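Structure first, commentary second.
Yeah, one chain of the complex is gone here, protein chain that is, but the others are all in their spots.
The letters A and B name the chains in turn, as written, and every chain counts its residues from 1.
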């Protein structure tokens, strides 16, 4: 026998649940999330699913069109590139490289940025004002430009471009965290904790930061799409990942040479970057508007 | 007011000093000997090296060297490029306007499209038009600019043959350089077939401009939309409505001004994004701008060129941002800095 409900229970969703409910309403964003999951799935499992080694060259299978073209074959579903490498495997590994590295970079930049931002948010005086000014001018410069400058100093290469992008992403997180900490510091719950004798460190880690999760996710999504764009742009300009490695931007720039005879060799890697960016931006957008409408109500 | 300007001047000087010091340090940060990085001479004999060392005051301490570096910079003596052997000052004077020109046209174009669409979307908030425009704009800012440029080349140049795919002007035409901005230079020049040259220049401009404007257009659309929504929801609009003003009166008397004012500086700031995207697209369209030039310099490890090129670009970007900042402060002293509205 099921329990009899005397009182209609009122449903009080937690903030997180509330955001999720709002998010769920946005079909595009949910679609984006599915796509995002799909890419996560690919980058985790591509060694199992990829039909070939992405670096394996087959000189007898050069520039085979993809399966849906008239003279394509089923062995290489996405066709092959100018060196006879299987494009499907290369695109899968390319997603792993571009997307995977971007995730790592964003996490690193987030950690460093939040730490510095918290310090900046808690400090006052000349130190804070100088830091703000430097930050503000840094924020105005697009990350890609900063990354190109750093690469010019460090020299080209994947590792250097990773350093460059991580460094270029940090200011945004500092900025966000600093503003958030400043704003929260004045609120009652922080004041209460302070009166209880919490140190500034405890204030930040126990009281303020736990409230920042959603903002960080939204900012993280933005940073992720920037980072993907930057990594592939640097690869495309031959400043980042270098030739044989299956990085999507690098593959695109290799594809230019055969663009006219093999349009799929630029359409597919470019399409993969585009889809990744699209899914992340949709999720980011959905989260942002969900958060916004939660805050309004 | 005066205080703000003084503070600004102070900040500009400081920033420029920091940037120039940084670019000065680059000679030491690049791999290899500083002297070789500066001069390109790797296997000179001792006398030669010593003479060169003296020329760059390498035997003095850091600060003295920096002082001489600044003096040279102000003299307009920016050194020579390794690869072409040309003076860098003239190379930058040639390439930088080309990039600025491209970015400016793209900014104008994206404002022409982005602002009205943003207004439409904002006014039709949560309606089909709004959703359609919003979804379109996600497409627009998800598409990598270099891929878009390549697709455009494939479609419009190679398949349809509508537009040329490289450079600023057909090489058959030679326009004397006055300002470095090609359209202005053509109009100022006294060549015979001006209109033909002008059309040729426009044909070269269209695709690069479109491909970098796509991203910025969607950003402007979203900024505008957000601002319009907020403005239209504000109390004074409701009050005006209550007082019986017609919708058009409300929009034109209060709406447009109040929605645009806070976002104009933000839109202006998009210029830096445009410049960066222009640097990438220049490589694809062989546009003779600073990005193309700088990236070639990085490939060829042309250290003097990288050093001065970086200084020029970062100075431009930082000065531009700071000027916008100053403008905002002058117009509205209450604001402490540019607010970054969510898009």
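We take it that a contact is a pair of C-beta atoms (placed from the backbone, for glycine too) under 8 Å apart; a residue touches a chain by one contact, two chains touch by 3 or more.
The working rule: contacts and distances are computed from a predicted model.
UniProt records the chain missing from this view under the protein name "Peptide ABC transporter substrate-binding protein", selected from "Paraquat-inducible protein A", "Cation antiporter", "Cytochrome c oxidase subunit 2" or "Peptide ABC transporter substrate-binding protein". Between the chain not shown and the residues B:200, B:282 or B:325, the one that touches is B:200. Among the residues A:122, A:258 or A:275, only A:258 touches the chain that is left out of the figure. Of the candidate positions B:10, B:77, B:286 or B:323, contact with the unshown chain belongs to B:286.
The chain not displayed touches chain A at residues 55, 57, 59-60, 62-63, 82-84, 243-244, 256-261. By the touch criterion stated above, the residues of chain B touching the omitted chain are 83-84, 86, 112, 116, 119-120, 123-126, 129, 153, 157-158, 161-167, 170-172, 174, 193, 196, 199-200, 202-203, 206, 232-233, 237-238, 241, 247-248, 250-251, 286, 288, 296, 299-300.
Criterion: only the chains that are shown with their structure count from here on.
Between chain A and chain B the centroid-to-centroid distance comes to 25 Å (mean Cα coordinates, whole Å).
For chain A in complex with chain B, the touching residues are 28, 133, 136-137, 139-142, 144-145, 148-149, 151-153, 155-156, 225, 229, 232-233, 236-239, 249, 252, 256, 259-260, 263, 266-267, 270, 273-274, 277-278, 280-282, 285, 288, 292. Contact residues on chain B toward chain A in their complex (touch as defined above): 11, 15, 26, 29-31, 134-135, 138-139, 141-147, 150-151, 153-154, 158, 269, 272-273, 275-276, 279-280, 283, 294-295, 298-299, 306, 310, 313-314, 317-318, 321-322, 325, 337-338, 340, 342.
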